[in-house]
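Quick one: the structure is below, questions incoming.
Entry: chain A
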Amino acid sequence: MSAAPQVLIVEDEDSILLSLEFLLRSAGCGVAAARDGDTALALLAQSVPDLVLLDVMLPGIDGFELCRRIRADTRLQGTRVVMLTARGRESDLQKGIEAGADAYFTKPFSTRELVTRVRTLLSEPRSDSPAQGSARGST
Partner candidate 1 sequence: MIRPTLKGQRLAALFLLGFLLFNYPLLSLFGGNTRIWGIPLIYLYIFVAWAVVIALMALVIERKEH
Partner candidate 2 sequence: MLSGALIVVLSFAYVGLLFAIAYWGDKRADAGRSLIANPYIYTLSLAVYCTSWTFYGSVGRAATSGIGFLPIYLGPTLMAALWWYVLLKMVRISKEHRITSIADFIASRYGKSHLLGGLVTVIAVLGIVPYIALQLKAISASFSTILQYPNSLVTDAPESLPFLQDNTFYIAMLLAAFTILFGTRHLDASERHEGLVAAIAFESIVKLVAFIAVGLFVTFGMFNGFDDLFGKAAKIPELNALLVQGGAAGNYTTWASLTVLSMLAIILLPRQFQVAVVENVDERHLNKAIWLFPLYLFAINIFVLPIAIGGMMHFPAGSVDADTFVLTLPLSEQKTWLALLAFVGGLSAATGMVIVETIALSTMVCNDLVMPILLRWKFLRLTERRDLSRLLIAIRRSAIVVVLALGYVYFYLAGEAYALVSIGLISFTAVAQFAPAMLGGLFWKGGTRLGALTGLSVGFLIWLYSLLLPSFAKSGWLPITFLTEGMLGIDLLKPQQLFGLTGLDDISHCLFWSMLANIGLYVAVSLWRRPTAAEHSQANLFVDVLRHVAAGSGPKFWRGSATVADLQTLLGRFIGPRRAAESIAAYARSQGMTGSEQLSANAVLVHYVESQIAGAIGSASARDMVASVVDEEPLALDEVMAIIDEASQALAYSRQLEQKSLELEAASKELREANQRLQELDRLKDDFISTVTHELRTPLTSIRAFSEILSDNPGLESAQRAKFLGIITRESERLTRLINQVLDLAKIESGAAEWHPGTVDMRELIDDATGALSQIYRSRGITLEVQAPAGLPTVNADRDRIMQVVLNLLSNAANFCDKDDSAVTISASCNETALRVDVTDNGIGISEADQAVVFEKFRQVSDPAAGKPKGSGLGLAISREIIQHHRGRLWVSSKRGLGSTFSFTLPLSPAPA
């Protein structure tokens, strides 16, 4: 971690995006933002972020699919994925883990927890099999 860690935020709600940008910049991260899946894929093709903060409900390609594509991309093996969802269903959590997310937060989330978690993830080298139990976010 030589330079500032780069984070890509994929979120279609303006106000939430604004808050996430502020939080991560405050935590010392470089931030890029996308409002939908296609834009996110375009950005990912250009650069490799250290972490993607990914909303599930997106116009176009949804968060699960985007997560699967990131995991399928060999260039992005080191990229952590944290998923955010407004639908607090068990099945969504399960789907997120299956799609390969490293952490999963249900909206509304505690900003402190989110930032702490992002920091932790960025400080550890990513293992291929993420710890299942750690994926649950706070409520």
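Everything that follows uses one rule, which is that contacts are C-beta pairs under 8 Å (C-beta built on N, C-alpha and C of every residue); 3 or more make two chains touch, one makes a residue touch a chain; residues count from 1.
Candidates were picked such that all candidates are chains of the complex that A comes from, given by their letters.
None of the values given here were measured: they were computed from a predicted structure.
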Exercise. Have a look at 1 or 2 and point out the one touching chain A within this complex.
Key: 2
Self-check item: Contact set on chain A toward candidate 2 in their complex
Solution: 12-16, 18-20, 22-23, 26, 35-36, 38, 57, 59-60, 86-89, 106-112
